[in-house]
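Below: one structure, written as structure tokens.
One protein chain is absent from this view; the other protein chains keep their places.
Letters A, B and C mark the chains in the order given here, with residues in each chain numbered from 1 onward.
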Amino acid sequence: MDQRGWVPATAGNISVRIAGGRIAITRSGGHKGFLDSFSVIEVDLDGAAVRPGDRPSAETLLHCQIYRAFADAGAVLHGHSVANTVLSMETDADALSFSGYEVQKIFAGQTTHAATLSMPVVDNDQDMARLAESVAPHLAHAVMGYLIRGHGIYMWGPDMETALARLEGAEFLLACALERRKR
Amino acid sequence: MDQRGWVPATAGNISVRIAGGRIAITRSGGHKGFLDSFSVIEVDLDGAAVRPGDRPSAETLLHCQIYRAFADAGAVLHGHSVANTVLSMETDADALSFSGYEVQKIFAGQTTHAATLSMPVVDNDQDMARLAESVAPHLAHAVMGYLIRGHGIYMWGPDMETALARLEGAEFLLACALERRKR
Amino acid sequence: MDQRGWVPATAGNISVRIAGGRIAITRSGGHKGFLDSFSVIEVDLDGAAVRPGDRPSAETLLHCQIYRAFADAGAVLHGHSVANTVLSMETDADALSFSGYEVQKIFAGQTTHAATLSMPVVDNDQDMARLAESVAPHLAHAVMGYLIRGHGIYMWGPDMETALARLEGAEFLLACALERRKR
Partner (left out) sequence: MDQRGWVPATAGNISVRIAGGRIAITRSGGHKGFLDSFSVIEVDLDGAAVRPGDRPSAETLLHCQIYRAFADAGAVLHGHSVANTVLSMETDADALSFSGYEVQKIFAGQTTHAATLSMPVVDNDQDMARLAESVAPHLAHAVMGYLIRGHGIYMWGPDMETALARLEGAEFLLACALERRKR
């Protein structure tokens, strides 16, 4: 994600579900291009730190929301690309849609480029509980993950490899959409 | 190809002709930036897996079509770039054309930038046999490879080194064409 | 910075505050992608070389201005990106403004995307003393660093890690702004 420019500054968060119903997630405030073992903390499914003194980032709640909603979610990725930031801010709509791309088939259950897929866009909010409420109604259908306006993408999968492949697929489609705005 | 962003998610396929009239090709569904020996399977010229249990990707048929059509084809590359995806979707035409670029000379038989080269664009189709039929009439003249609309480029050469150089040349010309749309 | 293309040719400068009230700064004229120990010299807070014969770059004065203005500044980065160069040259205004981006929160004191942040733009000047005078009135409020028109960005922080994260955040916002000009 760092090589692609998707975790600028200290933006973005990366998590995996681990044994004992816990989540390993990047610590608040670090740079995701320079991760070491200190950079990752353990939280429970409500986002509370397992080790006293560890401070989860506010967005940990959005990761936990996904793990609670999907028993088979094994990894969650949150990144800020130029494409996902610009496209979510340049529209007032509550979704971006994609059709005609073969890459759509990498998303769960998709078998043809001819389908029209929708990526929900919710408004940003510094109140994480309220933001999670905005996200909730979209989760069940968010086969391409979801965008927060000006605040990046959330993507998940059964394991990190799949979550990363889906993120790459979504960012590829977003990069195409950004180019197609220009003529 | 991964460093250039041409095999996002699990898109793209890479193959070489090996001994015994067989083809070594990337397995269905893996990420081409993380290849190891498990990631490659052997198929015959009809696209059937040599080892029982190996599952070739659907696009294996398009690779085999090229190996059957050209006895001197030693490697085939299929990738999805932003440029080839966007340009193929933004036109209804059945070809993109290129003229005035010195880089045109890297393609077989080309000796001058003053020629006009054509890159066929066929419509995408989830039926691979039917898609191969759409491609067939273009193969003999597809000196720059061919595009499937919204579904990437196919390029080949006598060996992997040449196929990759041709792919880079084609993607360079496509990137130039994408920029020239904007003013 | 070199990997991102922010120090082309011999442009850009990198410095840190070291013991004894001195500054370690990149030597004049070298390429910042090929740094070794010879590439860095020591200067005092007025920008004078500690070792006779070392020639500080003219821009050393702008680094020292920041270290003198902020006792807690520990590192200063100066880079030229395409985005910061183009945006500063395409406007006559004396600032760029940013609103609605979550990434704004990486800057000191920022707690919400809803704020409007301002990045001052001063005109370029080959007279460094005069250029420093133009910069001076903006420093106290330059939470996102500042731009010199056609001459890159200056960013700082308590340590190199923070300065680099802020630079990445600023360049991300500038890259977004550059894309949003096009439609």
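Structural remarks
One rule holds in what follows: a contact is a pair of C-beta atoms (placed from the backbone, for glycine too) under 8 Å apart; a residue touches a chain by one contact, two chains touch by 3 or more.
What you see is a predicted model, and the numbers here were worked out from it, not measured in a lab.
Here is the thing to keep in mind: the chain we left out touches B, C in the whole complex.
Screening B:Asp46, B:Asp127 or B:Glu179 against the full complex identifies B:Glu179 as the residue touching the chain left out. Across the entire complex, the residue among C:Pro120, C:Gly152 or C:Gly169 in touch with the chain not shown is C:Gly152. Touching the omitted chain from chain B are residues 4, 100-103, 106, 111-114, 161, 164-166, 168-169, 171-172, 175-176, 179-180, 182-183.
Interface residues of chain C facing the missing partner chain: 5, 8-11, 31, 34, 80, 82-83, 85-86, 89-90, 124, 126, 148-152, 178, 181-182.
Assume only the chains that are shown with their structure count from here on.
The best fit of Cα atoms from chain A onto chain C calls for a rotation angle of 90°, in steps of 5. In terms of their C-alpha centroids, the spacing between chain B and chain C amounts to 44 Å. Residue positions of chain C with contacts to 2 or more other chains are 182.
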